[in-house]
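Missing here: one protein chain of the complex. Every other protein chain is in place.
Letters are used for the chains, namely A, B and C, taken in the order the chains are written, and counting of residues starts over at 1 for each.
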Amino acid sequence: MTFVLLLFPSLLAALLAYTVRPYRVVVGWANAWLSLVSLGAALAFAALVLAGSEAPTFGPSEILRADGLSALLMVCVAAVAALALFFSPGLGRESQYDGAQLRRYHVFVNLFIFAMLLAVSANNVGIMWIAVEATTIFSAMVIPLALTKASVEASWKYILICSVGITLAFAGTVLTYLDFVALSGRAENALNWPVLLSAAPGLHPEVMRLAFVFLLIGFGTKAGIAPMHTWLPDAHSEAPSPLSAMMSGVLLAVALYAITRWKVVVDAALGPSFSNQLLLLLGLFSLLVAAFSLVIQRNYKRMLAYSSIEHTGLICIGLGLGPLGVFAAFLHLVCHTAAKSMLFLLSGEVLHRYRSTELERVSGLLKVMPWTGALFMGGILAIVGLPPFGLFISEFALIRAGFAAGRPGLMAAVLVLIGVAFVALLRHSNRMLYGAPPEGVAIGEIGRWRIAALFLSVGVLVVLGLTLPAPLEALLNQVVKVVAK
Amino acid sequence: MKYLLEVAQTVFALALAPLVVGFVRWLKARLQNRRGAPPWQPYFELVKLFGKEMVVSKEASWLFRCAPYIVFVSTLAVTFLVPFLFAPLPFDGVGDLLAVVYLLLLGTFFLALAGLDPGTAFGGMGSSREMTVAAIAEPTIALAIFSLALGAGSTNLGRIVTQTLGNPAAAISPGHVLAFAALFIVALAETGRLPVDNPATHLELTMIHEAMILEYSGRYLALIEWSASLKLLIFLSLLANLFVPWGVATDFTPVALAVAVIALLLKLVLLGFFIAVLETRVAKLRLFRVPELLGVSFVLALLAVTSSFLLR
Amino acid sequence: MYAALFSQLTTLGSSGVLLFGIALLCRRSLHTFVDAFKWQSLVLAALFVVVGHFGGAPELYFVAVVFFALKVVFIPRYLERLARRVSAERESEPYVNITSSLVIASLLVLLAYAITRPVVLASQLPTRGGLPLAMGVIFIGLFVLISRKNALTQIVGFLVLENGIALLAVLGTFGIPLIVELGVFLDVMMGFLVMQVFVYHIHDTFESIDVEQLNQLRH
Partner (left out) sequence: MKTLFLAMVIAYGLGAFAALVGGRKSFGRWLVALGAVLGAGAGLALGATVIATGIPFALSIPELLPLGGGLALRLDALGAFFLVVIGVVAIPAALYGAGYTAAYKDGRASLPLLGAMFNLFLLTMSLVTLADNVLTFLLMWEGMSLTSYFLVMTESGEERVRNAGLWYIGMTHAGLVMLLAAFLLFTGGAGSGAFADLRASAASLTPGARDAVFVLAFLGFGSKAGIVPLHVWLPRAHPAAPSHVSALMSGVMIKMGVYGLLRVALDLLGGGPAWWGGLVLGVGVVSALLGVLYALMEHDLKRLLAYHSVENIGIILIGIGAGLMFHRYGLMSLAALGFIGGLYHTLNHATFKGLLFLGAGSVLHATHTRNMEEMGGLIKRMPWTALFFLIGAAAISALPPLNGFVSEWLVFQSLLGGVNIPVPEVVVLMPVAVGLLALTSGLTAACFVKAFGITFLALPRSPEAAHAHESPFSMRLGMGLLAVACVGLGVAPFAVVPVLGRILTGLGGLPDTRAEFTLNVSLQTPSAFGQISPALMALGLLLLLGLVPSVLWLLRLNRQRRLSDSWGCGRVGQTARMEYTATAFAEPLKRVFAEIYRPMKELTVDFHPESKYFVQSIDYRSEITPWFDRALYRPFLQSATFVAQQVRRLQAGSLHLYLLYIAVALTLLLIVARWL
């Protein structure tokens, strides 16, 4: 039942947006409020998991399932989705988009949310793959809301690269299934994750190695792991900001979730060292590419996108560092989700006011919009890993895990690269925040409620920076139990 | 009693100081085949200056008026620490050799400030040069102290003197000799003698000390001149009594004190003669060659310390 | 005897699929390009039937029908229409000329053989002989995507890539669970529809569907 409450609202919202024609403001609001139902359901799952109940399942051949890992991701996805929907275009009176565009936006964004929620609640890894593939398709439809050369280019690259990548992931899925069939014959629920996991120790290591490479490359494309990240800066910078917020905040997390799921299976077959090494390798490479791409950057949304790649890299490294690392990685994921979604939403407001995504054209943000500017600064400080924000703690935990895993050299490299990203990000954001505002930019704040909503994000980050609430800690421990026994 | 003697020694030093300057000047004149003013001429000059009115620049501040006193007092304070006639002094524990150096630096510091105060170009030039020389002379002084302290096991002047007296062989050790040479060069620089500075000239571009005190007159100038001569006496006495301490009284019998006075005068005559000869023989160095000279002294001091180590 | 026939049929079929994939590389006009893809899909659909029959997986008949409808009828027709609409009858020069393409394709097939060795060893199915060929099709699909400049040919390349995986699935497992298979078809269809929408967008904004000009977003 809770699964219905989780998944159904976004489908309903998409349907609503589809049937009401032309678009009305009330639809946008209805969708936003509906998303809170999903959030409630996600929280309910988290509570269930914390209460210690066996992972609840749903549907024919247990097609949906919610263990700790899923619950954590559900909460993240639902929360960011709700936040993004409240910031969506078409909720106020004036909008830069026309009715048809708004309608298309609301239909596909809700489908996108549905696909993400499905991906994290699917028990069947095949369904999970389908849902992840669907996220690409739906989100690609929203990127070029206003048809410009840049947005069309970005969305074409996005859909092609991600489709290719994700197809490769399917090849990996098939290879695993093939191995499973070779081991124990065909079975209808063979692709269910627990079934797969229990069979995993008997699977052929050589096949599983190949399969994991396909899966890692495939889902890694979606997660923005270098060198498959190339679509990410383009798509994030051209998408409407609420969509960017979701893509950067949770879509990457969903893809990482898929990788984690598969990692568990592969580890059961191979032992953890193979997948860990690949994750560390690709994570470090992502960090390298992202950090140095940040050094010379002219566009603030792209800057944020590269920062997402950086954090994806960090999370990958965390995943490759054993239980402590997994704990840190998912804490990092939660914090990054909160911070980055807020930053992208704010960047939407900045873009709206300055009418440019060029760093050079944006200055004096703190004067133009004091609260927005302050929030933006808070977000930047958070993502570069300064206290009192959660990422400081999670990065600390991550680095500590690296030292505990006996990889000081790797951690040294990580620290240096984080440092490069740190300076680069602060340099660019300083330019945005301070100085004199350019001529012709109106001075004044955005809506009070939006500010308040984003202060929630900051609040979450600060709380995570100073303490670790017991429920979250328990949930993360559940995740660690699922991922790295 | 001890304290009275100490005060008496200071008064003696105060009284002796102008004579030393006058003696060197007279000797120099004789060496240059001039008749020269008598050695006691500086006393007349002091009296004359004390009797004159003070002309003070409009631009100068209170600092200009205070500086002569500070310079004089800091130099005077040093005389309480230096064993001119006997050792250990009762005030020995108040300040050691480092304190002596820094007290002298205190005077230099304020004199340099006073040079800047009236805002003339010459004053500034003098201050700048004075501070440059003082700064680059510092390492040598410190090392010379190091070397002396190594031998004596203390930086306090009384201890150094008594230790050297107790161990005569130390006085002719290479470390001692080298340190003496180094400190001698520094003493020339610090007291504004040739080849670093020419005390006898007011030639605009070469003067250092004189440029600084150009604006002073009357009592102020008297105080400054007096403290300058006192500084010369202090340095010469330090050279004389720290390195060659024989004659310095260690008890307070009149005989010992009389011997001490005579010994000190003899050593001062010797040193004064040496300075006079030197000042007759060498020309003033260009300002930017001075660091080279002080560099030589630094190397000498460094060698002194090193050899003290190796022979310890 | 029965098993040997099955094995030979599937190997033959997979070779056919691979051959059409390679044939794709020598095609210049869009029409023939789509044709090659159509034939490839047709062979693949037939292979579904064969595996369904010999392997005792009756749901594969159903899959074959859907596959046929989608990839042999629906998509090629749509592609043709699309090509006419955006007036892209001929492709511009590819990055790699045909001769080199063929050499690279053969190397890719060799690589596929080398890499799938453990998979072939792991599988006991009579169809396992075709697995390297399926991997080869995947690589060739990727290669088409990389070397062709036209948005439409890229779509075809992508579809070939999918065909490769479908081949892998059917040979290695006699078809993945039906519900997943249906989901995949849904995705393929939606993906294709969205892509063709974008082809229109590209055509509208750039006045050509040459992907090479999509290079404004950098760094």
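The rule is short, and it goes like this: contacts are C-beta pairs under 8 Å (C-beta built on N, C-alpha and C of every residue); 3 or more make two chains touch, one makes a residue touch a chain.
From a predicted model like this one, the values you see are computed outputs, not experimental measurements.
The chain not displayed here makes contact, within the full complex, with A, B, C. From the options A:Ala30, A:Leu50, A:Leu197 or A:Leu386, the residue with contact to the chain not on display is A:Leu386.
Checked against the hidden chain, the listed residues A:Phe58, A:Tyr97, A:Phe403 or A:Phe455 yield one contact partner: A:Phe403. Of the candidate positions B:Tyr43, B:Tyr102, B:Trp246 or B:Phe273, contact with the hidden chain is made by B:Tyr102.
Considering the full assembly, A:Leu210 is the residue among A:Leu210, A:Leu304, A:Val326 or A:Val483 that touches the omitted chain. In the full complex, chain A contacts the hidden chain through residues 156-157, 160-161, 164-165, 168, 206, 209-210, 212-214, 216-217, 221, 226-228, 230-231, 233, 274, 278, 288-289, 292-293, 295-296, 324, 366, 381, 386-388, 392-393, 396-397, 399-405, 408, 411-412, 415-416, 418-420, 422-423, 426-427, 430-431, 433-436, 466-468, 473. Although one chain is not displayed, chain B still touches it through residues 50-63, 69-70, 72-74, 76-77, 80, 91-96, 98-99, 102-103, 105-106, 108-109, 112-113, 116-125, 127-129, 131-132, 134-143, 146, 149-150, 153-156, 202, 204, 214-215, 218-219, 223, 287-288, 291, 298, 301-302, 305-306, 309-310, 312. Interface with the hidden chain, as seen from chain C, comprises residues 95, 111, 114-115, 117-118, 139, 142-143, 145-147, 149, 154, 211-212, 214-219.
What we mean here is this: only the chains that are shown with their structure count from here on.
Chain contacts in this assembly follow no simple pattern; the graph is neither a line, a ring, a star nor complete.
For the pair chain A and chain C, the distance between mean C-alpha positions equals 31 Å. Chain A and chain B have Cα centroids lying 78 Å from one another.
Separating the centre of chain B from that of chain C, both taken as means of CA atoms, is a distance of 99 Å. For chain A in complex with chain C, the residues that touch the partner chain are 63, 124, 126-127, 129-130, 133-134, 136-137, 140-141, 144, 147-150, 152-157, 159-160, 163-164, 167-168, 170-171, 174-175, 177-179, 181-182, 186, 188-191, 204, 206-207, 210, 233-234, 237-238, 293, 296-298, 302.
Chain C makes touch with chain A in their complex at residues 57, 115-116, 118-119, 121-125, 138, 142, 145, 151, 154, 158, 161-162, 164-165, 168-169, 172-174, 176-177, 179-180, 183-184, 186-187, 190-191, 194-195, 197-198, 201-202, 204-206, 211, 214-217, 219.
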